[in-house]
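The complex is shown incomplete by one protein chain, all other protein chains being positioned as in the whole.
What follows is chain A.
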């Protein structure tokens, strides 16, 4: 006997003790799929037959079942389940999580069960319980469908039980293997003229032959209709013909809309009010042959509520679909798909107030839908409404997937007056779609990244980051990325040096990255420049409506400038440079994110320079100066103190060098004319994270931008190094020596590829090689004395490098998610993760 069970279902094994449920379960299901009441009794009371543990055991059983159903896991409950009341709670759980409830009933002769129990030493309770179970089962068997169980499979003999073959069937909405490309088409509402034009624009050929239509799609593409093909518009029958033809010929899919469903009910002869444009459709149907209505009734009846496509990355439903309903089937799911959820309130136009599910959406799948007409299609948290009100005089819109391009054709005229004016673009002016939940960031978080698998954020780090994020960081809508920390090179093998480029080259060389890019390292402060081309772009793309066009933030997400006029002035200049360099148009973007170093260092670090660096210099020079004088006097008297005198002189020289070292990075700051910005990565722009471009591409972009405004923007010097060419390597080392001898901070060595991998995975995205004098302000005036250097060379980079990789992966993940229009929550989780990592204690000198 073949039993078909949907691959997402709650299966209740029903039968008296001794009817063989557990061995049946072991034969047909994974051990992890079976939740057994005996097992639960054992867990709470060390005895699988301890009836006094039943209440606690079932509590646990329901908890486990619920966790599984929540996670859309096929679940089998192995308990007697013979009374309706024992099934009731489980059926409620299936309903709550939109799983189909299925019963497999073991309706075997009493004698079989009694005999089997008698053979088991742990079940010496006699025939009484079995008889009671059997009676209870008999009494409720007929009503199990009414209890809410969709399929009841009754096995009446041991032979039948043994002959069972279980076949798992896919849900109709599960089309995860279909990867597209798709053209998803918004609410047509009988606007067949516009549909034909739109299909033509999308490359589909539509040919009519009398009442028969043929549509030929472009190679490999398929259309998906979001529903509401009919009502209000002039050609509902033709819209149906086109869609049905395409679905029948496999060139389209369609989900059911509320109007389609209402038409079907009308065609079924049900008493449906011909309002909201149904009357027009009925009139048009009257012009059609009678078999047309019958054909369409059958077709409409077969439309399903939603599709899950492209490996679960895309969901199409008429009114959208919240995450917990995706890929599930129930009346509630179908209803949500057709109508959405309403709050029960009625607005001033007499229409139900809809719950804005998209504002709270955090799911992985993009949801494309229609139903609610909007002026412009606009992404909200990874969801897109493409009903642009064609029938109301708007336009008919399609989304090309995976390109995520919108294609639309204007309505030829207003066919129908809307009761409620078309809503403004969905990205609204309120906070609603941009609110973040504490539960999504606090506590241990595991974040999936495309470059480095799962990254775990520790609970205490998240707790520490919460304070920084809440009290210091900019609005999370702007915070689409944070940069990773950067490790220095391993300590130099050469005597007298703490860091040199050789070790950085060796690191990459040993990992197989032979082509490197070395960039001059500017001594400034890290800054991310996020710039939208206009205020309108800031509002639409970032959801920020306060008139700002972007933000410049520090590596920990704080506003870089306290002076908002200075920030605005800097961004204005960068905008002009983007314009005159042609980068705006070339990147085909209206926003851009640059990663940069902002100078002078002393502008941000003034308090640090004066309070720590200069103070130490003053103390050192004053004290060592006085000491040297006293030692000279003692030496003049013949006191044997030459060693101390020599050491003091050397220390004084160190202190003088130290003072010179920090002074190289101190410059007066009066305003924008003293500001310098040195971009080094063009991280992202509309539709693209530029982590697929190599560093030469980034440098080329940087140089083009810098040329457009050399007074503000520094063109970072760089060179490409082929490690197999000794001359190039030597040349690069000489370059570093010259730069650092002249007071430069040093250089950053990167593999040619932005995201580089070796045999053992991701490579460090960059390694810094700091100059000898720069290191003096990090490690102290006397760090390069042999006795100090020897000890300082013992330092571990493992933790720093591991953090750099995790932060790199999280930062890029955030960017990718933002570019892909993912929910703000998911972007924020990744950014929050970077900040949390940064609270991890690591040697701050690295």
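Just so we're on the same page, contacts are C-beta pairs under 8 Å (C-beta built on N, C-alpha and C of every residue); 3 or more make two chains touch, one makes a residue touch a chain; residues count from 1.
Everything that follows uses one rule, which is that contacts and distances are computed from a predicted model.
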- Protein that the absent chain corresponds to, by UniProt name, given "ABC transporter", "Small RNA 2'-O-methyltransferase", "Heme exporter protein C" or "ATP synthase subunit delta": "Small RNA 2'-O-methyltransferase"
- Item | Touching residue (missing chain; options A:49, A:535 or A:556) | A:556
- Just one of A:44, A:179, A:442 or A:569 touches the chain that is missing; which is it? A:442
- Have a look at A:644, A:672, A:700 or A:723 and name the one touching the chain we're not showing. A:644
- Item | Contact set of chain A toward the excluded chain (per top definition) | 343, 345, 347, 353, 430-432, 434-439, 441-442, 460, 463-472, 474-475, 546, 555-556, 559, 610, 612-620, 622-627, 629-631, 633-634, 637-641, 644, 647-648, 655, 659, 663, 666, 777-783, 788, 791-792, 835, 838-842, 844-845
